[in-house]
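Only a single protein chain was left out; the remaining protein chains are all shown in position.
Coming up: subunit A.
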Amino acid sequence: MFEARLTEGSLLKKIIEAIKDLVQEANVDCSEEGLTMQAMDASHVSLCSLNMRHGGFDHYRCDRSISLGLNLANLGKILKCAGNDDVVTLKAEDEPDTLTLMFESPNQERISDFELKLMDIETEHLGIPNEEYKCTISMPSGEFQRIVRDLAVIGETCIITCTKEGVKFSVSGDLGNGNVTVRQSSAADGDEKDQVKIQMEEPVTLNFALRYLGFFTKATPLGSTVKLHMSPDVPIVVEYPIDGIGSISYFLAPKIDED
């Protein structure tokens, strides 16, 4: 028996919104510790990793580990039926064919439940290493979204250069080129959430497809901060911490410099 209850049901909506354009089908693994999901996009260029600790749920019970093969687009459709303030409960049997979703309005006036058919999805065992990254940039998620959106107008590849002074996002395309540089905030400046922090061992420059970064920024509503982890020649990790429950991280393989 698996049961998980989130008072803030809209959180689940946002999470699925943040994933479904990148990954169409995925296995969500439920265990005593919580929910995890790792899935690569169809091209194996990016990977999305979701982690929700059991402590973040209002109620969590998982008698034995199960894997839920979900079509995320369909799950998104069902979640559209939930109100923004609804309490959402997920339920599944020990050997489930379906996932039950129950939506309760805050005043308990309306209770709806839906069953989503599960699918058999080939599991890819993914060994994601715990890497020490040479650069870690923490910045407001809205700022990152804006940069990606703006640069995508100009070109398809974004060069991210991280130095002590700041992070530079550059793009070039047919109509011209552009750079956005974000500087490290001084410690005194305003709210911690609006600050840009850079931890760096050595400067790193990498190229990425803006198309994928664009997908990642769908997670912006999940948190006010985004963290970018970079090392030379390995995938960037774009991590969105979700307050109190876990995080969603995207891995993206760099593009090879065309020269």
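Convention: a residue touches a chain if its C-beta (ideal position, glycine included) is under 8 Å from a C-beta of that chain, and two chains touch if they have at least 3 such contacts; residues count from 1.
Going forward, contacts and distances are computed from a predicted model.
> According to UniProt, what is the chain that's been left out of this complex called? Choose from "DNA ligase", "Protein MULTIPLE CHLOROPLAST DIVISION SITE 1", "TBC8B protein" or "GTP-binding protein ypt4".
Options "DNA ligase", "Protein MULTIPLE CHLOROPLAST DIVISION SITE 1", "TBC8B protein" or "GTP-binding protein ypt4" narrow down to "DNA ligase" for the missing chain.
> Just name the one of A:95, A:132, A:174 or A:191 that touches the chain not displayed here.
Of all options in A:95, A:132, A:174 or A:191, contact with the hidden chain holds for A:174.
> Who touches the missing chain here, A:27, A:46, A:145 or A:161?
Among A:27, A:46, A:145 or A:161, only A:46 touches the chain that is not shown.
> What subunit A residues would touch the chain not displayed?
On the subunit A side, contact with the omitted chain comes from 24, 40, 42-47, 124-129, 131, 156, 174, 209-212, 233-235, 251, 253-256, 258.
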